[in-house]
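Worksheet: one structure, shown below.
One chain of protein is taken out of this complex; the other chains stay put.
By written order: A and B. Residues from 1 in each chain.
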Amino acid sequence: MEAPLLGVQGLNVDLALQSGRTRPILRDISFELPAKRTLGLIGASGAGKTVLAKALVNWIEQPLHITGGTIAWRGKDLLGDRQGFGRLRGSKIAYVGGNPAGTLDPTQTVGAQIVEKLLSVQPRTSRREAIEKAVDLLAAVRIPSPSQRFHEYPYQYSGGMMQRALIVDALISDPELLVADNVTQPLDVTVAAQILKLMRELTERFATAVVFVSSSLPVVADIADELLVLHEGRIVERQATRRLVSHPIHAYTQALIGELPTIWQGHGPAERPRGQTTEPLLSVSEVSKTYKVRKRDSFAGYNHVQAVRRANFDIFKGDNFGVVGESGCGKSSLMRLLTRLEPPDTGRIVFDGQDLATCGGSALQKLRRRLQLVLQDPFSSLPPRSPIGAIIEEPLRIHGLGGAKERRRQVRDVMGEVGLDATLIDELPAGLSAGQRQRVNVARAMILEPALLIMDETLSSLDQTEQTKLLNLFERLQAQHGFTYLFISHDLAMVRRVCSRIAVMYLGEIVELAANERLFFDPGHPYTKALLSAVPTLEERRYRPEDCLLEGEPPSPIDLPPGCSFASRCPSAFDRCRSQHPGLTARSSHDLAACFLVEPPRVAARETAGA
Amino acid sequence: MFVLSFLARRLLQGFVIIFLVMFLIFTLLRVVPGDPVRLMAGGMAPEALIEQIATQMGLRDPILVQFGRYAAHVVQGDFGQSFVRPADGAATGGAAFNDASRSERAEVLTLVAQTAPRTFQLALTAILMALLISLPLGVAGGLYPGRWPDRLALYLGSIFVSLPNFWLGIVLILLLSVKLAWLPAIGYQGFAWTILPAFVLAIEMAPFMIRTLTVSVAQVMQEYFIAAGPVRGLSRSRVVLRHGLKNASVPLLNLLGVQFSMLLGGVLVVEYIFDYPGLGLLTINAVLQRDFPLIQGIAIITSAAFVLINIAVDLLATTIDPRLDY
Partner (left out) sequence: MASVDPALMGKLAMAPDRGRSLTRRVWAEAFRQPEFKIGLVVFLILFLLACFYPELSSIDPLKMNVRGRLLPPLFLGPNWSFTNPLGTDQLGRDMLLRCLVGLRYSFLIGVSTVIVMLLIGCTIGMVAGYKGGWISTILMRLTDAQLSIPMIILAIAILGVSRPTIPAIVLVLGLAGWPTYARVTRSVVMAESRKEFVRGAKVLGASDIRIMALLLAPLVLPPIVFVSVLDIARMMIFESILGFIGLGVQPPTPTFGNLIADGRKYLLNAWWIATMPGIFLCVTLTSVNLMGAALERARNRIFGGLA
């Protein structure tokens, strides 16, 4: 029998600790990969999957050590012949990682570096051939005007575009194996979906075998023929993809599949019924913000970045309002306006009957007590030098509330409520896990008993289990304290689960505003549909990315084209979209979308569509 | 287009800096006690004469008026005449002050133009020597952090930075020039007279270059693209030489721009020790003789040089690393 392309036998990798001891990272890893097949590798962070991916390209560095086992290439051992292994890298075995922005030298052009690589591994190629091949492939991964982009520097590429260029870099030498390590991790969903599609096309075209590593099961399941499940350094299960999804054997795999959030099953939270007279807690009308950014190549010119464009929405008491969008859509700028870190250029933000945009001094200080922000990054959001108790107490001190004893008591109470151990009160945050840190953030925000809590990507850095726990906590706190939540997020699955009303942002604009059920099952804007189609999920897809999303990336928020800002990527765009700007149009009494294709509301019965 | 707008912006900023220097030096000289006329005229001169000369020279007008008058001249390229130096070169003694000789005093610009080339030669030699010393030490230290090249760089850097330049100058004169007679040291009659003072300056600058290089090389070596290069199929030496060192050179370039004033400070002392007839010696004498126009002129011209050098450095840095945008 012919030896497989890649054979791994009993591979062990250890981490040498400073204390002189070692910790096992990978244990007894064995698998085979025949040519032209795609093998998926799935595991939680810390399971050792990146170490395994790197071991396959001879990239095990101090303090990691390979302590046993073999890696064989067509039956020939590689670990005994490191030089030979080194020669295979780049020529026969290619690697694409999850750090597109950092992979190339920032001081040299992308094209020059791709050519440099090809000439290094295939010295007999002429420079002109190499350049032609590189430009051809850049075109094949749908990089616009490739011969021009060839001469640009890495920083001029967006994340998605850079990842495409790196796929070119990997495949230009016609390798037989491609190790794709978390390639979609830093990318937005719609871009990630495009990259996956491209990888499928190209590896098929070049008959490349692929080891595809990811922590997202839906992503791997989308691309791999067969799946390996890695748990705490060991392979716990190996099955054909479809079989593994439907009949997981190992308890870990079952749990993994079990905790995946679902989007298309069950119901999202419904909006609370409200009478005609209810005043909104927060009312945003016609809010815009433009930033001036100095133009690079000019003497005194500025670019105007329209970060938020004429935003309108109301949030009612007890609501869970969601703002979703991909990076650069303006959701962070919106957060800065809502928390009055910056005033808007135009428009009103009325909170509790007062306009945040114009109010200042002690009135603003009073409003701040009722409106709190829970930050995104659990690591940079806590001052590293203050004890946890002091961090949580800080808001009380700032607003001069209570005596020292009283404050201390309140801190203990709040810590108990969010599930932080009371013994942590005098500890520094350095030792806390991400989940605990976010609890500190929540505690700090809620100690002032605010009416509105703004959650800026609060959960995005946490794993599924921890997310679920915190969401349950939020629910409980809402029931007890009557909080209103505003979730700002890129995570559609999370939004589907908790938000009753959702605004979708694209290029600084709210393109759709609808109730949960309606938004997911009857989206009014093509961008919403595209976004929904790109969400990785094991469920049967409601929308196919092929139908909903054309190639391309969002245009720059500088010099926006006239007309609809989504027109350049929209599959159903027509002439009018490119010249005229569609405003938010009512589809029913509550749901709005900014698209010319929106049908005006007809009868009340339409309201229940999709439910 | 990029270069033009960059130059325009930076030159404008540069003018602001030069103007600030001019203003600061001008006021400082007049606020600090010590009457230049007294120095010029000598201790014996009667009070009335001093007042008369001072008024004649405009030194009793309000400072702002004096400054305006001076600035107007500078804009036209006229930096005035030295208070004390006659046109033929040597400084005059204060005691023989004589009003009639005022017209023959040396132009500040001429004095600077006479001495600047020698200082330029000294500075350039010093920078080259410093690079020669610090490049191998710094790069090796950065490539092997924590190992012996790094330790060597650390120890040598610490010793170099602890050597007072004037003392090192004296010791080198004693050893190499007086005892061993290898190199000439005092005065200037040719390039050989530049070597010893340049070496002293190089030793003064080298530790900062070594440290910058060690840190920047070590930092660049931590970058992802350095580790990713060999995985993409490039050889390790190619990654280090073509990509690593190129990226690490930007901080060194920036340091050169910043070190300019340090170099000038060193030049002052070293030229004083070696009696090297350059800008530094001229400056020290001007300061000690309270020769206002000369001090001002030198300050303005050196700050202009500082501005130009930093523009050049930044321009060079942007061609190395196109991400930079000053």
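Here, a contact is a pair of C-beta atoms (placed from the backbone, for glycine too) under 8 Å apart; a residue touches a chain by one contact, two chains touch by 3 or more.
Here the structure is a predicted model, which means the values were calculated and not measured.
Peer 1: Just to verify: which one of A:89, A:309, A:368 or A:529 makes contact with the chain not shown?
Peer 2: Within the whole complex, the residue contacting the unshown chain is A:368.
Peer 1: Of the listed residues A:283, A:327, A:464 or A:585, which contacts the missing chain in the full complex?
Peer 2: Of the candidates A:283, A:327, A:464 or A:585, A:327 is in touch with the missing chain.
Peer 1: Tell me which of A:76, A:92 or A:399 is the one touching the absent chain.
Peer 2: Per the contact definition at the top, the residue touching the missing chain is A:399.
Peer 1: Among B:3, B:72, B:124 or B:159, choose the residue that contacts the chain missing from this document, as touch is defined above.
Peer 2: For the chain that is not drawn, the touching residue is B:159.
Peer 1: For the chain that's not shown, point to the residue among A:268, A:378 or A:524 touching it.
Peer 2: Among A:268, A:378 or A:524, only A:378 touches the chain that is not shown.
Peer 1: Mind pulling the subunit A residues that touch the left-out chain?
Peer 2: Residues touching the hidden chain, for subunit A, are 18, 185-189, 327, 339-341, 364-365, 368-369, 371-373, 375-385, 394-395, 398-399, 427-428, 430-431, 434, 441, 444, 448, 457, 460-461, 490.
Peer 1: Using the document's contact rule, name the residues of subunit B that touch the chain not shown here.
Peer 2: Output for subunit B: 13, 16-17, 20-21, 24-25, 28-29, 32-34, 151, 154-155, 157-159, 161-168, 170-171, 174, 178, 211, 215, 219, 258, 260-262, 264-265, 268-269, 272, 283-284, 287-288, 290, 295, 299, 302-303, 306-307.
Methods note: only the chains that are shown with their structure count from here on.
Peer 1: How big is the gap, in whole Å, between where the Cα atoms of subunit A centre and where those of subunit B centre?
Peer 2: 52
Peer 1: Please give the residue numbers of subunit B that touch subunit A in the complex, ascending.
Peer 2: Within the complex, subunit B touches subunit A at residues 1-2, 5, 8-9, 223-225, 227-235, 238, 243, 246-247, 320-323, 325.
Peer 1: List the residues on subunit A that touch subunit B in their complex, please.
Peer 2: Those residues of subunit A that touch subunit B are 57-59, 61, 86, 89-91, 94-95, 97, 99, 102-108, 116-117, 120-121, 153, 155, 169-170, 173, 296-300.
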